[in-house]
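As you look at this complex, bear in mind that one protein chain is not there, while each of the others sits in place.
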Amino acid sequence: MLDLRLYMLQRLSAMLMAPFVLVHLGVMIYAIQGGLSAGEILGRTRGSLPWFLFYGGFVAAASVHAAIGLRVIAAETLGLRGRALAVLTWGVGAVLLGLGMYAVFAVTVPA
Amino acid sequence: MTQEHDTLEVSVWRGDADRGQFETHRVPAYDNQTVLDVVSWIQQQVDPTLTYRFACRVGMCGSCAMTVNGTPRWTCRTHVNKVLKDGRLDIAPLRNLPVIKDLVTDMDPFFDKWIRAGGAHAPSASRHDPIVEISPQSEGRATADAGIECINCSVCYAACDTVSANPDYLGPAALQRAWTVVNDEKHGDRQAVLDTVSAAGGCHNCHSMGSCTMHCPNDLDPLGAILGLKRATARGVFKRRR
């Protein structure tokens, strides 16, 4: 399932995400005070390069991390092996990266 | 005689690789008896065809491990009173290994992986070379010493859910042996062992659930050994890039 290369990718993406997650949790707790609105979120993120880099990096790391994580679960619980397992890993990674980067663009490109 | 129960209700697995079922016997209860004593009593007094494996009876040979009330244990050193549940014992063969008959499993996959993990010694000197002095206090030797008391009973291997989910996974005992070898200065090719455990079935599949260390009858720490291998191989990644 995991060789040294995939293991290191999984751990390095996790280390990269640790600060992202902490900020994400903090922003969530702060942002939901008084309810969420699209205007409030977009007012914060639109046209902001730092938020673009933050969420862009987060999405990239999360896609790698989730793809490898689901690979292990699929192999160990569903018994997936070989080509099917490779297709699943790359597929999950690509879909998450695509959807995630689109969402990052949606909330950060200047209106 | 034990206070509440003068007999034990003991269910023993009977069968082979394809099918089987538990057979229940009433076995006399004594204050001091091991699970192996109970199995032997059934074999000697009730059913001579019951198949099980043991040799030393003192926790050295590693041949008598079985699943007792759902937990893998060395039966010769497991007191019945410690594991009895409501006066009952369920005794089954070890998990994660093919059953040959009744309580006897085929240990070949376990020992094959021990070799596959690089467990065999590779000499670094011949008999004509002078003997290299290794201090028993040196860090590598102390780490190696921590692992060499393994009796290959396969209790850790049976306890590991990663082994059950991934038949290619080398498992805790073989990886602990690899860690011992990696820390043995007299081993001829320690980098080869690190490369072996970095491949697909290697140490990086471990999820640190720790059932191996939890259940090791000799109080060894295979989880700690696997973590050592993970650290050593991860360090190697950065070293090679430089």
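Read from first to last, the chains carry the letters A and B; within each, the first residue is number 1.
Keep in mind that, in the parts below, a residue touches a chain if its C-beta (ideal position, glycine included) is under 8 Å from a C-beta of that chain, and two chains touch if they have at least 3 such contacts.
The rule we apply is simple: contacts and distances are computed from a predicted model.
Visitor: Leaving aside the chains on screen, match the unshown one to its UniProt name from "Succinate dehydrogenase subunit C", "ATP-binding cassette domain-containing protein", "ABC transporter permease" or "Sarcosine oxidase subunit delta".
Guide: "Succinate dehydrogenase subunit C"
Visitor: Touching the absent chain in the whole complex: find that residue among B:29, B:76 or B:159.
Guide: Answer from the full complex: B:159 touches the omitted chain.
Visitor: Of B:46, B:122, B:200 or B:227, which sits in contact with the chain we cannot see?
Guide: Selected residue, touching the omitted chain: B:227.
Visitor: So which bits of chain A touch the chain we can't see?
Guide: Residues 11, 14-15, 18, 21-22, 24-25, 28-29, 32-33, 35-39, 41-42, 59, 62, 66, 69-70, 73, 92, 95-96, 99-100, 102-103, 105-107, 109 of chain A touch the chain that is not shown.
Visitor: Touching the missing chain, which residues of chain B?
Guide: 69-72, 95, 158-159, 161, 207-211, 214-215, 221, 224, 227, 230-231, 234
We adopt the following convention: only the chains that are shown with their structure count from here on.
Visitor: Where the CA atoms of chain A average out and where those of chain B average out, how many Å apart are those spots?
Guide: Here the centre of chain B sits 39 Å away from the centre of chain A.
Visitor: Of all residues in chain A, which touch chain B in the complex?
Guide: 1-4, 6-8, 11, 72, 75-77
Visitor: Can you list the chain B residues touching chain A in their complex?
Guide: It comes out as residues 162, 165-166, 168-169, 198-200, 202, 204-205, 230, 233-234, 237.
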